[in-house]
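The other protein chains are all here in position, but one chain of the complex has been omitted.
Right, chain A next:
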Amino acid sequence: MAVEKMALAKAINESLRRALETDPKVLIMGEDVGKLGGVFRVTDGLQKDFGESRVIDTPLAESGIVGTAIGLALRGYRPVVEIQFDGFVFPAYDQIVTQLAKMHARSLGKVKLPVVVRIPYGGGIGAVEHHSESPEALFAHVAGLKIVSPSNASDAYWMMQQAIQSDDPVIFFEPKRRYWDKSEVNTEAIPGPLHKARVVREGSDLTLVAYGPMVKLCQEVADAAAEEGRNLEVVDLRSVSPLDFDTVQASVEKTGRLVVVHEAPVFFGSGAEIAARITERCFYHLEAPVLRVGGYHAPYPPARLEEEYLPDLDRVLDAVDRSLAY
């Protein structure tokens, strides 16, 4: 198997399997990740093949999961922990922010914390409360963490490999509404750098920047805009921290216009950081202020309202129109 079409969730499963096969120090930990294979089946079959000692069903305690993963990392293991849903990560927030992120620096570089925290995130699946959030900015604000989010199966496969190999803690945000989207994965490819953004569609009139679940939407927006004679460039950031401003800058210097799209609330979201930095870097190239499309400053709404809350084709096109109107 070199090139195979697979769903994003399956790609992560295959990547975890490969990591378990190649490195005896890799462990999978989380609630229901073993026997059940995870509530999204991302770890399906791994406990059966690698045993309960390496694919560990944990007590239902997120802080305990991350805290013990830190201890295992100090012992030389490379734990990949699953937080079952985005809104469940906060009991572990203290361990992630206070301990996991800072321990390498506190030890003056003596200890390393190769821990991957997998978080299925984002909305669009009609879930109940606390199952649809996008908390990436809350982690990106913390030095010591790296934050990535793949948009497609191939990236999911390779970015997981790279995240596990990283000696830094990585928060791996999995776009749960794209779990079942299939695309080609070449398991023998040589992947590019983990934290490098990718121009997924070239264009000249305006730059759309997104990551994770919103990349597909932005590609659809670009298709729709093309029908109106507008040529949009789409950048898939792939990594939120570090953030590849060079690729975004190069794009905006070409197009002069930028719209950032994410599901997370706009206020203090990653779009705010991108807008500030790109304004600084591209001030004389900008034909319009950087615009953002994202969630509102309100709790994530009940499922029957989530379509009103989440960025969609029309809301992004509206922002595109506003930018082009300057």
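As a convention for this text, contacts are C-beta pairs under 8 Å (C-beta built on N, C-alpha and C of every residue); 3 or more make two chains touch, one makes a residue touch a chain; residues count from 1.
Keep this in mind: contacts and distances are computed from a predicted model.
Hidden from the displayed complex is a chain whose UniProt protein name, among "Peptide ABC transporter permease", "Pyruvate dehydrogenase E1 component subunit alpha", "Periplasmic binding protein domain-containing protein" or "Thiazole biosynthesis protein ThiH", is "Pyruvate dehydrogenase E1 component subunit alpha". Here one chain is not drawn; of A:72, A:89 or A:290, the residue touching it is A:72. When the whole complex is considered, the residue among A:23, A:49, A:94 or A:184 that touches the unshown chain is A:94. Considering the whole complex, the residue from A:4, A:168, A:181 or A:312 that touches the absent chain is A:168. Contact between chain A and the absent chain runs through residues 53, 58-59, 61, 63-64, 66-77, 91, 94-95, 98-99, 102-113, 143-144, 146, 166-168, 195, 241-245.
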